[in-house]
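The complex is shown incomplete by one protein chain, all other protein chains being positioned as in the whole.
So that you can tell them apart, the chains are marked A and B in the order they are listed, and the count of residues begins at 1 in each.
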Amino acid sequence: MTQYRVLPGPEHFLPPAAASMGIYLPNPGEAHINGVIVPEEKAYEEAARQFLMAQVPTIFPGPLVLWAWNEKAAKKAAAVRSLYETLKECVQPGQKPMLIPMPDYRPKYPKINPEVEINPNHPNLTIWHNKIDCCMFIGVHCHQANLSLKIIRGGTSCYTVAMCAQAGHEDAMLSFRDASVEKILKLGEWIRKLKGTVKPRLTSAKTSASN
Amino acid sequence: MAEIKSHIGTQNKKGQTYTDPWKMMHEAPRNPSFYTGSEVIKEALRRASCDVMIAYPITPQSEAAALIGELFAEGYIGDYFRGESEFAVMSQCAGAAFGGARVFTTTAGPGTMRAMENFPMWAGARLPIQMIVTCRGINSPLSIQPDTIEISYLLNTGMLVWHAETAQDFFDWILKGFMVSEEPEVHLPLALCCDGFFVTHTKDVVNLTPTDMCLPPYDPYRSPVPCMDMECPPVRMMRDPFIMKSNYISYATHASWQQEIWAAVERSRKHTIKWINGLIDTENTDAEVVIVASGTAVSQGREAIRLLEDEGVRCGLIKVKSLRPWPGEEIREATKNAKHIFVPEFNVTGWLAKEIKATIPNSERVHAGPHVCGGMTMPPEIIVSEIKTALGLRSESLAGRGS
């Protein structure tokens, strides 16, 4: 049993892949928090708590939901939007929810605009620029999501959540698997449920890099 | 994320039923058949719902590659052709996998080496291609004979590497291999290796699954990277862009990418254990003497153990089935009682012994040998002799024999 835990960074000059540190992905019906397998229900509560605690809770939708390339994708996009609206309704003054797309995976020249997008090759730029202290990836192809999650853990203190349609992500601090419209909406319900019960860390947000 | 159509229970154009892979492999009736290893490869492919197979002749895999051509002619494979060299073939396989196909190929020895540039590319691009490697010599002077040296070159490519002992392993693992390597969190190529001739050209009784059952088709929309078909989604996507900048973050991206490949190898562990029933098989590992081997060296080891038992020496056996993922913990556990660990190998450098030495405590327990190479057989007597000599028992000298 590994002692390694997937925690907010900045972790290392080159942080390891959590899978290589003995972290396993959850089975269906499960999720993980910090690399420890938990029942999915517990992960909803923790993700909602992290969102409500954050100064800049942010959703990063990727190409698989940004594009209406099939019916299900468009429905998921609607659910993502609804989750964002819920978040906006439930936060307290001073908290600033954001919805920033990861439209593609290309290295962009001369540089990305961190106000409008996040890029897997340097996701830290968008995190730092917007002082994002909690984020959720959804609809990003798994390989690219893992690259981003690892770089974020390496250089920022942002808390990362993955709402993954496949097997989940060990490189996030909290990960769901088999994401569906229902699961996205259920997270919204948990946010509503916990509204007003979580104290936002309005002054102590640590979002700058240490290196 | 994509519309995953459930094909299970429906039929393909050959009238085979797409079957739940677990049920097909573990619950369906088996039919004992007397086949060569090459024929077994063909029979596995008949049941694999393979989209594209690309062939090239090189001994000892030529027969298998040609037999799969017959399957194509019969309508069991989506497309099939002979490429112009192994380098080209492996790139053609990559092209087909980028396009969302389930892809299969076979190679051997110098062919593996010629194609080598492709393998880290396959892994880096997360292409779940299955490649059979029927191992043979690679050095000059040319040898077509069995020799497992080429496996050592595959171990650091990022591919999954399994080493089959028997034709039965081969049949089961070809089909199970697709299931492991196509898992979205794994999605890596698999080199399924065997010892050339010993497995490919000998006949054995192999229990086959029914011919009217086949694996469900590959679903490229569960891939961890976008499939290149202008569908998923049909926008600005390049496989795989590299970052031509000289700064910390561009290097970090490339480093993170490499780590992700090896993370995927780690993730395959869970599935490999499930499908091939553990990364290793063990027998009597409470004994003080243990043989650790892979491929047909396992069979020779088993025979040596029988001979040793006749002489009152008790010896355990560890069959290493998967080399990537590497069963480090399993081998540590299985060798914890051993005072002497013997690693018989069909290659001159002893790569398996080196891997084991790097894995276990007190590695001076490992006797790297016996080795044969260049096509020599490994009579069980030489394993017996090696063990007895190390144990300080009197052993007959086994001279080289020739006619």
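To be clear about the criterion, a residue touches a chain if its C-beta (ideal position, glycine included) is under 8 Å from a C-beta of that chain, and two chains touch if they have at least 3 such contacts.
Quick note on the criterion: contacts and distances are computed from a predicted model.
Hidden from the displayed complex is a chain whose UniProt protein name, among "ABC transporter ATP-binding protein", "Pyruvate:ferredoxin oxidoreductase beta subunit", "Monovalent cation/H(+) antiporter subunit G" or "Copper resistance protein B", is "Pyruvate:ferredoxin oxidoreductase beta subunit". Only one of the listed residues, A:E30, A:E45 or A:E117, touches the absent chain: A:E117.
Of the listed residues B:A28, B:A66 or B:A88, the one in contact with the hidden chain in the full complex is B:A88. Touching the missing chain, out of A:A19, A:I33 or A:A73, is residue A:A73.
Take subunit A: the residues that touch the chain left off the picture are 61, 65-69, 73-74, 76-78, 80-81, 99-101, 103, 106-110, 113, 116-117. The set of subunit B residues touching the chain not shown comprises 51-52, 54, 78-79, 81, 83-85, 87-89, 91-101, 103, 117-118, 121, 125, 226, 228-231, 233-242, 244.
We take it that only the chains that are shown with their structure count from here on.
In the complex of the two chains, the subunit A residues touching subunit B come out as 14, 16-20, 24-25, 63-67, 69-73, 76, 104-107, 120-122, 124, 139, 141-144, 146-147, 150-151, 154, 165-168, 170-171. Residues 1-3, 126, 183-185, 187, 222-226, 231-238, 241-245, 249-250, 252-253, 255-257, 259-260, 262-264, 266-267, 270 of subunit B are the ones that touch subunit A when the two sit in their complex.
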